[in-house]
Structure formats: structure tokens, C-alpha cells
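The complex is shown incomplete by one protein chain, all other protein chains being positioned as in the whole.
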Amino acid sequence: MKGMEKFNIFFGEYSSPQILVVKSWFLGLFFRTLQFTVMVYLLWYVILRQGHQDTDTIVSSVTTKVKGIALTNTSELSEQIWDVADYIIAPEEDESFFLMTNMIVTPNQTQSKCAEYPTQKSMCTSDMNCTKGFKAVQGNGVQTGRCVHYSDSVKTCEVLGWCPVEKKVEPPNPALLADAENFTILIKNNILFAKFDFNKRNILPNITRSYLANCVFNRNTNPNCPIFRIKDIFEEAQEDFQTMAVYGGVMAVQIQWNCDLDQNVCDPQYSFRRLDKKDPESSETTVHNLRFAKYYKSSDGKVERTLIKAYGIRFDVLVYGEARQFSFTRTALSVGALLSFLTVADVICDWLFKLFFKAYKNKKFTYLDEQELVSNEYPIPLTESYF
Amino acid sequence: MKGMEKFNIFFGEYSSPQILVVKSWFLGLFFRTLQFTVMVYLLWYVILRQGHQDTDTIVSSVTTKVKGIALTNTSELSEQIWDVADYIIAPEEDESFFLMTNMIVTPNQTQSKCAEYPTQKSMCTSDMNCTKGFKAVQGNGVQTGRCVHYSDSVKTCEVLGWCPVEKKVEPPNPALLADAENFTILIKNNILFAKFDFNKRNILPNITRSYLANCVFNRNTNPNCPIFRIKDIFEEAQEDFQTMAVYGGVMAVQIQWNCDLDQNVCDPQYSFRRLDKKDPESSETTVHNLRFAKYYKSSDGKVERTLIKAYGIRFDVLVYGEARQFSFTRTALSVGALLSFLTVADVICDWLFKLFFKAYKNKKFTYLDEQELVSNEYPIPLTESYF
Partner (left out) sequence: MKGMEKFNIFFGEYSSPQILVVKSWFLGLFFRTLQFTVMVYLLWYVILRQGHQDTDTIVSSVTTKVKGIALTNTSELSEQIWDVADYIIAPEEDESFFLMTNMIVTPNQTQSKCAEYPTQKSMCTSDMNCTKGFKAVQGNGVQTGRCVHYSDSVKTCEVLGWCPVEKKVEPPNPALLADAENFTILIKNNILFAKFDFNKRNILPNITRSYLANCVFNRNTNPNCPIFRIKDIFEEAQEDFQTMAVYGGVMAVQIQWNCDLDQNVCDPQYSFRRLDKKDPESSETTVHNLRFAKYYKSSDGKVERTLIKAYGIRFDVLVYGEARQFSFTRTALSVGALLSFLTVADVICDWLFKLFFKAYKNKKFTYLDEQELVSNEYPIPLTESYF
């Protein structure tokens, strides 16, 4: 029976609040104005903050191409020309590449035995100071246990390794490839917003072959040219190329895509930033170098190598951003969430009218004393209970 | 006193709207049906649009391995076999790699002086036309200021650089490594959804060693095989391999992971797309090449190099997607936002019933005239004000 009655009440009744209607142009207009203000504000808020749009993260592919030649003239190497095959260490043309600007070359190394480079730890006076089989952390090989002459005046422990060992010296200053500041980098970037099936390239459709052959990026005059002069990159990042060329460093080329697909706005924004900038209070040294070797075979068939400790600029092309597109779901969720705040108009009006109009208050409120309530304080029959 | 009264009203009163209950099966059923419809729709909406799930972005690692050998037979190089160590320029097996398909080789270059390649700008009739120290943008070295014979009939400015200079010629057509279309690429992909601590590989658990040794990806028959024949990739991307092999290009292998962890659905979807496709109206040329050199030491100890201008396909493995998992927070936020729309049922019923049932309207509404309101238009005693 109980279930049946609940069923009757649930399906056989319709409940609705009783309403007091005040016929007053003043109150009506005041309320509607307030309601309208809140509504407009909420809608404006949803649209301004992109509450009506769905977002997607970027999928990016980058190829790069460096152009330029540099001339060096040192006592060791004499006059020499450096082209892209020489100064780009790995030729992959990836989104990150290393442009060699300075180097310490150790030519004609072979696997043999020789005196270690003199440091506080490697110097010795007799074989007693050297341990056979010991590998120093900063060393160039395995100690043989003998103490030999590095030069006329200095003796160091002998090592088995690539000999002669690399000299621990400061890199040349100014940098060997100081000319590199005039090199240019062509950056091709293809992006994909998979959710919206939208892809675009940073070589915009209106860019012609002849424009691409001659243009150089300039924030004011050529903001869409994908070719960057290294000098300009460093100026925008407020770094000094010549200093960084000596010791090396890491530089970011940032491409930001903030795409509003509803408004068909989707163009790349370029910016530049040094990535290995140390904190001002830090005593850390900022050096960027890497070692690689070119292997040769001498006429007697033995392998020798030229070891190159290369200082240079590592360029990282960082692509980020998001796309936004109208989404009914997002809009529904945003509007639904903000609708809660629409009652603000009701609450304010109610509070003001109650304060100023006694008749309104009298008609609106019905009072029930605690005595009346208590006198009936027993459970009401379940037949009348309402779920 | 004022504060005390406000306190009394706030804690000593309970307010609730007065309700008109219409005992009618017709109205009750109509309202419940409408309410039920809206509720089901909202729930369905939340679930269909994944409003009940939290999402996470992908963290991905890719390794690649190309297999295949090609035979070339040209007048310059005679019969020659190319294996993976020859045609993959950087052997890292990264998510992006360069497969050389064509090349212009300039062997036996040494640092010396020779005639620049003849172009409109480099040609000269006397030393007067050449500027010592000038580096042309598209040039191969630094001009020495002399005008010398490039061939019997042509004179160009002499440059200091890698000599002989590279010839500016069209790449061989058909491409040298036209055979490369039969090469295969094995792609291993490991993904991580950090928020859900979920990782998976594209080599699914049921893939056996023998299957992996023989299978080739096919969208219909072998959709889970991670080995791709280059020919098939180009066919799916609707590009012609032989054309692209001549001038080079950039091709994306896209792996999409759309994972519903609640339903335990998480498999990779492969697709292919050309990344350097130019806009139809653009006059841009689509060429992809890179220069690298092999360095040798001649018997007299001088360094010489073989410069290779390599045309080829850069493959980019782009991994994207997202994982979704039930989240109580998301559900609460979605349901909460959509609950606002549940009042739609109330508004519709109210409006209809008011329109058709006068008794309903009479009982529901109490009217207060502006005169009644104005006759009491003085602030009511604050003792009775309600916050």
C-alpha cells in the first residue's frame, strides 16, 4: 500500500510554487534591467574567456636549414672556409641542431700510451704516484703506472688512450666562426590540430618562391618570413652573439600558434629566448660544448682520429599553442555553470523590495509560530507523505 | 541590538516557498515524462561527450628501424649496393629520420682556390668584376679578386673554399635509390599517460616474434603490424614516391592513441600525410635536401672531403591522442552545470498549464497592486528586516 501511495503522489500530483505578482512598472523595470545586466555580463564572460570553445593541443613537425659560409684564419689551420657540411655537426635538419662556432682541435690521435695532461691530480714525481689501471674521472685514459715527461719540466702519469691527449685550454677568443652571426636559418613548421582535423604550415599560402628566396624575418617589416638571421635572433633575445659563440649556449626559437578556428585566425608568432641562462645569484658556468671525432686510416692501415671539442649554439625550435573551436558541449557546460549566478538578480531585488515595501513583505511571507508547529508534532500519516 | 535581530532571523527562522499542489494524473504524468526526458537527455549528453571523464595528454617515445638494400648503376659510381648504413644519414633511429633517395656527389674537395660555379652573379670578364673578400650569399667561398677560367668558354670569379665547387645541377631523374620504395620501416612506440599511470606499446601483447618477422602493415588485413612498406605509406598518403624521391620531401607517419581506459580500449591508429605539401596557389618549390661530407685524409696527410647534397624523404613519426578515465570531480562539475537546464521542464509545464487552466492560474498567483504597494511606501522597521 505504501508504495502505491507514493506512486500516486509522484505521478498523480503536480507541484509548483505559489507566486506573488506585484503589478508595478517601477519594480518590473528595475528587475528586468538587473536581470538583463547579469545575463549580458555572463554571456560576455563566457565568450571572452572562450568558455564556448573546445581546445586542442598542437602536433608539430619542424625542418631547419642553415645557410652561410665563414672564413677562419688561424696559425694552426691557415685560411679555411667553413660551409654547412662543416659547421653543422649532425646534418639531420631537425627541430634542434648544433651550429659549431668555436673549437679545440686535437689532430692525429692514435690508441697508444702517452703522458696525461698536467693537472693537480695527474702530476707525479715518480712511478710511486701512479696507479696501474686507475681511471681518473676527468682523465683521458687508463693509467699504466709509469710517471713520464709531459714536457721538459713537468712529469705526469702515463695513460693508455687516444694520444696525444686533449689540452685543457680555454677556447679561442674571439670565436673561430665569429662570422656565423650572418648565417640564416630557414625554419619550416607544419602543425596539426588532430581534434579539429586542421593543419597548417608556417609558410603561409601567400608566400611566393621569390619572396622566400630573398626575405629575412623582421618583426615589423617581414613578420611572416620564416628565414631568420642569427644576429637578429640574438638581438631579440638580448644576448651577445660574440660572447656566446666563444663558450657556446642554447637558444630557443619559439613558434606560438594561437588559433581561433571560428574566426579563421591562425598565424605563427615568433620569439627568441636563451635557454641556458643561469640565475643571477648562481655561480654555475654556462658552457655548451660537445666532442666528436673524425676517423681516418693512415697509410699503414692504423686508425687515427681528429678529436674536436666543439663549442657552439644549440638551436631548439619550440612549437606550442592551442586551437579553439566552437563546441556546443562546452557552451552548454559553461552557460549551465554560470546560470547559477543569474539568481543574483532575484536575490538583490527580493532583498531591496522587502526592505522598502511593507505590503510586499506582508503578502509574500506567511508566518508559522513554533507553538503551532509543536502542537502538531507527530508524524503525519504516511498516506499523505510526499516524496 | 540590530545585529542580534539579524542573528535571530538568520538562525531562528526557516523559510520555504509555499507550494500549490494540483492533484491531477494528467498534469503529474505530463510533468514527470517531460522531466524524465530532459534528465535522460542530460545524462546521455554527459556520457556521450565524455563529461564524466578526466583526460590526459600523451608522453611518447619512438624508435625506428629501416630495412632494405638498393642497387644503383650510374656512369660515375658504377654498380653499387646501398645498405642502411649508407642511405640513413644519421643512424640514431629516432622518431624522425632521413632516408636518402637521390644525391649530387662532389668528390675530392680540398681547401684551395678555384673558379666559382658560373651564375649570372659570379661570371666575369676581368679581375675588375671580382671583389677580394666578398662572400656571395649563394656562393661557395670567399672571392680572391681574380677572374679565372671555369671552362674554356666561361670565366668566373675565383674563390677560396672547398674546390672543386659543387655544380648547381638538377638531381638525377629517376632518383638513384628508386628501389627504396620496397624498403620497410619498423616503428616501436611506447606511450605514457602519466596522470593515470598507464603505459602501452604499439607492439601489442598478442604479437609474436614470428609474426613480427614477416608481417607488413595493411589497413585491412594487418592493421596492428608495426612494419610499414614505404610504397604503401605513399599510396595511403596519395603521393607518388618516384617523384618525391627525386626532389625529396617530408612525410608524416601519424600514430593516434584514443584511449578509453574505462572500456579498456587503447589501440594505435596509423595514418600518413605529406607535411611539405604546398598550397595549390603557391609558387613555392618543394624540395628537401641536406648537405653532408665524408672526410678523408690523403696519403700526404691533407684533409679532403666528398660533399654529398642528399635529396631524400624525411620521415616524422607524430604521436598524439589522449586518454580518458572516469573522474568523480569531472562528473560532478558536468552534472552540476547541466542541472541548470533541468528547470526547463518546470518552465515548460508552468507556461502550458497557466495558458490552459484558469483555476491553476488563479490559485497560483496572488496579485499586489501598485497602489497597495505605494500606500505602504516607507522603510519597514529594521527589527523585521530579513537578511
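Letters are used for the chains, namely A and B, taken in the order the chains are written, and counting of residues starts over at 1 for each.
Keep in mind that, in the parts below, a residue touches a chain if its C-beta (ideal position, glycine included) is under 8 Å from a C-beta of that chain, and two chains touch if they have at least 3 such contacts.
The structure presented is a predicted model; accordingly, all values stated were derived computationally and were not measured.
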Selected from B:Leu48, B:Val137, B:Val154 or B:Leu212 as touching the chain missing from the view: B:Leu212
Absent chain, residues of subunit A that touch it: 15, 17-25, 27-32, 45, 49, 51, 57, 89-90, 96-98, 111, 135, 137, 139-142, 160-162, 250, 252, 254, 256, 273, 275-276, 278-279, 281-285, 288, 290-293, 295-297, 299, 305, 307, 314, 316, 318, 320-321, 333-334, 336-341, 346, 349-350, 353, 363-370, 372-373, 375-380, 384-387
Where the unshown chain meets subunit B, residue by residue: 10-27, 57, 59, 61, 63, 65, 67, 69, 71, 79-81, 83-86, 90-94, 188, 190, 192, 194, 199, 201, 203, 205-210, 212, 294, 296-299, 329, 332-337, 339-340, 351, 354-363, 365-366
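Note that in this section only the chains that are shown with their structure count from here on.
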Averaged-CA centre spacing for the pair subunit B and subunit A, given as whole angstrom: 16
